[in-house]
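The other protein chains are all here in position, but one chain of the complex has been omitted.
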Amino acid sequence: MKRTIALSINGKSHADEVEPRLLLIHYLREMASLTGPHIACETSTCGACTVMLDGKAVKSCTMFAVQADGRKILTIEGLATNGKLDPLQEAFWNEHGLQCGFCTPGMILTAKQLLNDNPNPTDEEIRKSIEGNLCRCTGYQHIVNAVKAAAAKAGA
Amino acid sequence: MATTTTKPETLFGKKIRRREDPRLLTGTATYLDDIKMPGMHHACVVRSPHAAARIKSLNVKPALARPGVTAVFTGADVKDLGPIPCGASLPGLRTPHHHILAQDRVYLVGHPVAVVVATDRYIAADAVDLIEVDYEVLPAVSDPEKALAPGAPAVHPQWPDNTAFTFHQEGGDITGAFAQAEVVVKQRITSQRLIPTSMETRGVVADWHAGDKSLTLWSSTQIPHLLRTLLAGILGMPENHLRVITPEVGGGFGSKLNVYAEEALMAFVSMRIGKPVKWVESRRENFLCTIHGRGHVDYFELAARRDGTMLGLRLKLIQDLGAYHQLLTPAIPTLSVLMMPGLYKFKNISADIVGVFTNCTPTDAYRGAGRPEATHGIERMVDILAAELKMDPAELRRKNFVGKDEFPFQTATGLAYDSGNYVLPLDTALAEIDYPALRREQQQARASGKLMGIGLSTYGEICAIGPSPATPAGGWESATVKIEPSGKITVMTGASPHGQGEETTFAQIVADELGVDIDDVVVVHGDTAIVQYGIGTFGSRGTAIGGTALYYALQELKGKVKKFGAMLLECDDVALAGGKCVDERSGKSVPFAQVAAASYRAMKLPPNTQPGLVATYFWEPPNFTFPFGAHVVITDVDRETGQVSIRRYVAVDDCGKIINPLIVAGQVHGGVAQGLGQALWEQAVYDENGQLLSGELTDYALPRAHMMPWIESSHTETPSPVNPLGVKGVGEAGTIGCSPAVVNSVVDALSHLGVRHIDMPLTPEKVWKLIQGGRA
Amino acid sequence: MKISGSFLVPVPQERAFRLLQDPVVLARSMPGCDTLERIGDNEYHMKMKMVLASISGLFDGKVRIADSRPHSSFRLIVEGAGRIGFMKGDGLLTLTPVEGGTNVGYEGTVEVGGTIAAVGQRLLDTTARMMIKRFFEKLTAESASSGAFSPTAIL
Partner (left out) sequence: MIPQDFEYSAPASLKEALELIATGERKILAGGMSLIPLMKLRLAAPEHVVDLARVPGLDYITESGGTVSIGATVTHHDLESSPVIRGRAPLLAEAAGHIGDTQVRNMGTIGGSIAHADPAADYPASLLALEAQIRLVSAKSDRTVPASDFFLDAFTTAIEPGELVLEVLVPTEEPKEGYRYEKVAHPASGFAVVGVAARIKKAGAKISMARIGVTGMSSRAFRALEAEKLLESGAGVAQAAATVAEGQEANQDLYASADYRRHLARIWAARALSVALSRAS
């Protein structure tokens, strides 16, 4: 039986009727038309679908939309403010932290939580924090550089 | 008209941040699954759980009864469509008829049996479970060597020996080389099956327009134009009624250099239901139904003199082809043969390939495609020879390298290496790590019971694939450059990049050649209705061939611009700089926009000149390019657990001239990650019955951030004489250079225990067992 | 995948042999077995509901007894297919009298396919061993009962 959910996505209120089995990622992509979060595995291993739920990085493919009822979601589309890129987005750009770009939205949001929790992470802490986000293109080195650069900029 | 004197800085060689990134960073790029169309249906494919079986019966009625299900199609519906094509031609090649959906038999797990079409992807998924298929399970074979054994189950009953082809290539005097040899080392070396695993799986949207009998097909592919040509053949429709578009492509690594059943199937479905239809591959489907890479069992024999002079190499190569030929399946091992001699000057080789059918996913081009296997082989054999001769492996390599004055160098496999200085990256890398000091440290480590290894790989590769005679579909690339009436520049390239950054590097080339602001350039690709024609991005060819086509198109265009510029400035010749045509004698100039406007307005034309500013160039390369490099890896092996950790990874690559160092570094890092994945973790494991046991990302281990070492990457630059840009290509270098360096390093760490070889992946248990005393 | 092991069944060899081939006992002992219906000599149609914590699946299959050598050994072949995949276990059971009953050794293979093969290999060995253990535990419990089996267990 369908249920009505009401939630905030990127600061905007949404209310929709959904099947309980509707995965949050499908809700975001198909009902809210936010296609930034991606689907790349079915086993909760790749992190491409990562969004922030009440400020914490979560895998939206491993959550039902009904679980997000009443909560706040941030997707990659909501990260830049007034057209100004987030320092992490800017750093990923400067440091060539992406190639095909498919993992990038999830990667950035996971890194976002890291910098919220730990504004000055070591290389090892960066690598550990993004272990749930697979990237097949970059070998991660430029991603680590990007997160470091964003941290340095925020600290400067 | 203004005057100008400052010469603009060139962008060639500069770290320019990528122009494709803003859309990717903000989640606004459009990948295949982001496409949404009115009335769009969703398809889900019913697949065989068995590796070999006869379909006794198939009942689709319960699925059709599910509300929301529009149609179900089975093998009978598509039996008259053409087969999935194989582009490789080898003498005597046996090619099974590759239907889009199984007819009465399935040949591998994941074999498509039926397709369900519904108004919603959830309903389609539900309906798949309602399709009843009754299988008579047949014996299967998943190991290529077992498939060759007498009495093995026949993958295709018409060919009981499971042999798709045999191929022999010989150069020089191999018998003589082995007769002269003072030492011969032999080793069986495997390159395990790998799953390419682009982060975006494949996907197709097909939209049939009955009114004009045309079809638009979006596919996450590396080869939109070839796909269109081949798909038109499968569907039996005129090629010019078919438009193929690649949206943003989330990685390919060779796995999207293909024509797949689902591409034809979605076209068929859309034509039948009269609505757009979308299919997006699940990860498990990606593991089962998208090509795999490698799958070699190689028997090498290397002949040498006691002084280390290498004389000749013999190879028996058993290629696991899988159950079908995909686009290039049988051709991939022939690339291995070409690359067999590596960077060494011996001129006697002999290779025998046996292509073997197994009830497994077809193998095909995966990053490196045949070259990593060959490089792994020769670089392991050189180390094995060094151990046999008790020579330093670096010294042995130097002794046998093709000398820097010997280019172009004709190899025994028929190639002409374009340019090189092979000692340079090796010496640079060894200096970087202080090789003598490390060898001393290694002695001390051994004395105290610790295991550390130093591994070298001096690799070569064949890039810029390739000249048309060597490439099944043609090996050229094309570019069109257009200066729009407003003076802005649009490039249309046939190379269809998907992460390689050509929107940036190509714009750099344009900006330099035309002397314009890079922001005035837009690079368009991946739409057969817009782009002239092209081959695609694979085989490290995008920049070396696509970039060169662009370069030549620009030369033509420049000629025309100059004519209009000179006409406007009323002089004989002009230079292009700062977005202007400049009369260098008078210092007068005219901006591009004005030149372009004049060319389109065409009030007055220079003599023998057509209106408009457009040039198209199809460039046929005269040769491949041959990048090279040296990777040095220092490993520590945990004696108690067999766990390998990488202390340092030094890569010195020579990919010719570098247009954008940022992008080149990214290619090296990503390549190394995939090489390291093969060396240490990745492996497609089938059980005896053809079940893929490493069937999800929870079992198939891709490198994660915390598993990767810091890669110390630098370059030497030996320009290629093959193209005017001097570029060679870098997409596959890291992958090719990496795995032998890692394995050589670990074998080196264990060599004093009597270990001579370890097959990949170097799992801790495998290494631990060798430490326990098992020789390999 | 190869499996092997042994269990002590606390009854004499002859009785152990009979119990192990008794469809009623098998139906009660095989984990998840809903019904067992004779379709031929030593061959039964089986419906099974496998439940392992959150994981559950319905299987439709066959149980077959072959190469029977009273009272020392026989082969037990169990196969089933369902939406989450298929499985086939083929084992040789060897009975030897020991103090306190009969030692039942088993040696054989387990094959799986479909989703359970693709995602379950990490747990296959553990699960197979657990199911076998449950089987023998149930069998032992059955062997302790009076032996008056209800015929309605076989449909």
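Should a chain be cited, it is by its letter among A, B and C, assigned in written order, with residues numbered from 1 in that chain.
Assume contacts are C-beta pairs under 8 Å (C-beta built on N, C-alpha and C of every residue); 3 or more make two chains touch, one makes a residue touch a chain.
Note that the coordinates shown come from a computational prediction; the quantities given were computed from them, not determined experimentally.
Note on the chain not shown: across the whole complex it touches A, B, C. From the set A:I9, A:A32 or A:V58, the residue in touch with the chain omitted from the display is A:V58, counting the whole complex. When the omitted chain is restored, the residue from B:R121, B:R367, B:H498 or B:H757 that touches it is B:R121. Touch with the chain that is not drawn comes from one residue among B:T28, B:T698 or B:S714, which is B:T698.
By the touch criterion stated above, the residues of subunit B touching the omitted chain are 121-122, 125-126, 129, 282-284, 640-641, 681, 685, 693-694, 697-702, 704, 707, 763-765, 768-769.
Even with one chain removed from view, subunit C keeps its contact list with that chain: residues 52-57, 83-84, 115-116, 119-127, 129-130. Remark: the residues of subunit A touching the chain excluded from display are 1, 3, 19-21, 23, 42-45, 47, 50, 53, 56-59, 61-64, 66-67, 69, 110, 113-114, 129-133.
As a working rule, only the chains that are shown with their structure count from here on.
Within subunit C, the positions touching two or more other chains are listed as 119.
Counting partner chains per residue, subunit B shows two or more touched chains at residues 284, 696, 698.
Considering their complex, residues 17-18, 20-31, 33-34, 36, 121-122, 197-201, 248-251, 253, 280, 282-284, 498-501, 662-663, 665-666, 668-674, 696-698, 702-706, 708, 710-711, 734 of subunit B touch subunit A. Subunit B makes touch with subunit C in their complex at residues 49-50, 109, 129, 284, 287-288, 687, 689, 691-696, 698-699.
Of all the residues in subunit A, the ones that touch subunit B in their complex are 19, 21-22, 26, 29-30, 33-43, 45-46, 48, 75-77, 79-80, 85, 89, 92-94, 96, 98-105, 108, 123-124, 126-128, 130-131, 133-144.
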